[in-house]
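Heads up, one of the protein chains got dropped from this complex, but the rest are sitting where they should.
And now, subunit A:
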C-alpha cells in the first residue's frame, strides 16, 4: 500500500462505540467485529486496568496460522513492552504497534481505543 492511500484511509477513520467495560476481561483479551475503513474486521481488545495505557486493539487474525485467535492469547510483558502471545504458534506481538517480535516483516493492524465513561470506543 502506498503512503497516499494509507494516509487517506487513516484520515477517514471514525470513532465508534464498541461495547461496555463489563464485556472486557481484565489482563486478557476479547474479540469483536468492527466496521473499519477497509471493511468489517475482527479485532482483539486487550484490557490492562490500572496501567498507563489500559486498552489496546489489534487484528484478531493470526497471520501465522490464518485462524482468528489473537484475543485468546496470553497477555504479558517482554523487556518492558506489553505483548500478546499467539495461542497457536506462540509468536509475540507488541500491543502498542502490532509488531511481531519473532518476525520483523509481520505486523498486526492496530486501532485507537479508549473508554468514554463505561463505554469502549474505537477509531476505525
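Note that in this section a contact is a pair of C-beta atoms (placed from the backbone, for glycine too) under 8 Å apart; a residue touches a chain by one contact, two chains touch by 3 or more; residues count from 1.
Operating definition for what follows: contacts and distances are computed from a predicted model.
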UniProt names the one chain left off this complex as which of "Nitrite reductase (NAD(P)H)", "Acyl-CoA dehydrogenase", "HTH-type transcriptional repressor YtrA" or "Amino acid/polyamine/organocation transporter, APC superfamily"? "Nitrite reductase (NAD(P)H)"
Interface with the undisplayed chain - residues on subunit A: 18-19, 23, 25-28, 30-33, 42, 45, 48, 50-53, 61, 65, 67-69, 72-83, 85, 87-88, 90, 92
